[in-house]
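Every protein chain but one is kept in place in this view of the complex.
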Amino acid sequence: MSSRLFHTSRNPETHPLTFRVRDDRAPVGLEEYQDTRGYEAVRNMLRDLSPDELIERMKAANVRGRGGGGFSAGMKWSLTMKGEGVPRGYIVCNADEMEPGTFKDRLLMEELPHLLIEGMIIAGYANNARLGYIFLRGEYVEAAHRIEQALQEARAAGILGPKVCGYDFDFDIYLHTGAGRYICGEETALINSLEGRRANPRSKPPFPGQSGAWGKPTVVNNVETLCNGPAIVLRGADWYQSLSGERSNDGGTKLYGVSGKVKEPGLVELPMGASAREIIDMAGGMRDGLELKAWLPGGGSTGFLLPEHLDLTMDFDTIGKAGSRLGTGLLAVIADNQSIVSLTRNLEDFFARESCGWCTPCRDGLPWTARILHSLEKGEGENGDIEMLESLASDLGPGKTFCAHAPGAAMPLQTALKHFRAEFEAGISHPQREAHAEPIPVGSV
Amino acid sequence: MEPSTRDASASSSYSLIASDQYPDDFVLSDEEREAIEQEKGHFENPRAASIEALKIVQKRRGWVPDGAIYAISNVLGIPSSDVEGVATFYSLIFRQPVGRHVILICDSSSCFLTDYEQLRDAFTRELGIGFGQTTEDNRFTLLPVCCLGACDRGPALMIDEDLHGPVDPGDVASLLEQYA
């Protein structure tokens, strides 16, 4: 069962990610993949490009990380420790896709596993990696099956192994499936999980490129980011840049999508910088009788935007300036009859539950946040709750917690309070409850 | 020379040092042991196989009994407290018995926006259990799960390895019938 993918006419020039997707939605096998210039990029690269040249090309293409962070992949690759005396490290594909509202990597992995494999070989070559791991969330059973099959095909065809496509480069890929927990998507927590540990994030610095999996230089990239590699190698950075034209400084195309109460939720590959309105229109607009009240541009950890923001270009900088984040670029729409308080409560429940428990603000601040939201949702809030939420949201912000999980939780809360304060105020029924009208002294020494 | 990880099989079979760590009432089957051994080979360090090892045990037994923690710790040569630390961290490792079928209902935002709560209530009503519980006939266990990446098909859920969505609350009974 696959996601709806808009655009019937997709071609390699304009839809580098999805042009191979079959109408019957069966996975694209090795033969078919190679018939459509699959693995040509790897061959060209190994024949013509040094790792440094490859990295330069990636940098020029300006592929910004599709996992949600938006960090330039080329830049990341250029920072990986390489050279004399440095052990060969790892490429890790972040296929943990658990960001609420995100369903793009699933399509790429289920239908185009060879595209991902090719992308990983390219990243592996650029970063002098010995092995690649695909860190796939455990629930993606179908994807696991298809990737495993593709890996076997690739190995059998000599595409993976001691001599990749016959060239003097050895590289193989293992599939690793997870056992739940959203935090595994955070790249350093992911590495800990890959090493068989509790998925607590690691401090940065040192960055994974210096000391990652098993202390070796490691590059973590999102599935979609990696899938951009082959076309860039094949067609060049200029072509890639030109895909988004004047719309955005970010190059290439993006797998956008929309969920929530639209008529036809689904995915679409559009040039970077399409507008949210285009994407929602593609999905047939809101279901009958519903109006758009707000939207999340790219997952549960992005900030709420309003209908007035619909024409903003969906790229990292523009959405950032509007007070949110592009995130994964998959919108969730909220209809006029839906409660922002409830949705925010749902999000904060999620983030509180998925906190790894390493740092205090996230571990103990989020449950408190969620509990206040439960009160407000039930109409049992108290005076001061909103101020408390504001202060919590600020204390959970960037730089204050160990990783970006809690800031991700803070953003929807902060923006919900900003845009929909009245809805929260409506949840307050108690001026302040008897029991603690007088604050309780904790005791002193 | 790099450190060799402590391989339990290589350490002494008779020891003066008493430890109460390893109750021996649990035995890994040969296939389980083999599968774990094979998994070890994929990584620089056998510890990395700990999650997979737990999943291997769980796949055959439905859950991870206490004894498996020690058995896995033995095979991987890492402390049982590390194995338990991992087992209790990850939400898809079950440290308590579950029903024959595990229902994972996505409770994240997109499904929430497509009326997940009604669906959840339908399951609760139909099965007479809440999240974290197992039906008396041991047939179903109900659990919430993070965004299943099926947001365009919300509200979505998984039963065992099958993804379903969108599921109408009215169809819950017939859906459950597929799982004996």
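Per-chain residue numbering starts at 1, and chain names A and B are given in the order in which the chains are listed.
Here, a residue touches a chain if its C-beta (ideal position, glycine included) is under 8 Å from a C-beta of that chain, and two chains touch if they have at least 3 such contacts.
Here is the rule we use: contacts and distances are computed from a predicted model.
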Options "NADH-quinone oxidoreductase", "Lipid II isoglutaminyl synthase (glutamine-hydrolyzing) subunit GatD", "Electron transfer flavoprotein subunit alpha/FixB family protein" or "Aspartyl/glutamyl-tRNA(Asn/Gln) amidotransferase subunit C": UniProt name of the undisplayed chain: "NADH-quinone oxidoreductase"
Contacting the left-out chain in the complete assembly, out of B:69, B:150 or B:172: B:69
Contacting the left-out chain in the complete assembly, out of A:158, A:215, A:245 or A:379: A:215
Sites on chain B contacted by the missing partner chain, in the whole complex: 1-3, 5-6, 12-21, 44-45, 66, 69-70, 79-82, 84-85, 88-91
Residues belonging to chain A that touch the chain removed from view: 81, 181, 198, 202-203, 205-206, 210-211, 214-215, 352-361, 363-368, 371, 382, 388, 391-392, 395, 399-402, 433, 435-436, 439-445
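Methods note: only the chains that are shown with their structure count from here on.
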Residues on chain A engaged by chain B in the complex (per definition of touch): 1, 3-4, 97-103, 105-106, 137-142, 174, 176-182, 193-199, 213-214, 216, 257-261, 265-267, 296, 300, 330, 332-335, 338, 342-343, 346-347, 349-350, 354, 356
Partner chain A, residues of chain B touching it in the complex: 42-45, 47-52, 54-55, 76, 78, 82, 85-86, 89-93, 104, 107-110, 112-114, 145-154, 158, 161, 163, 165
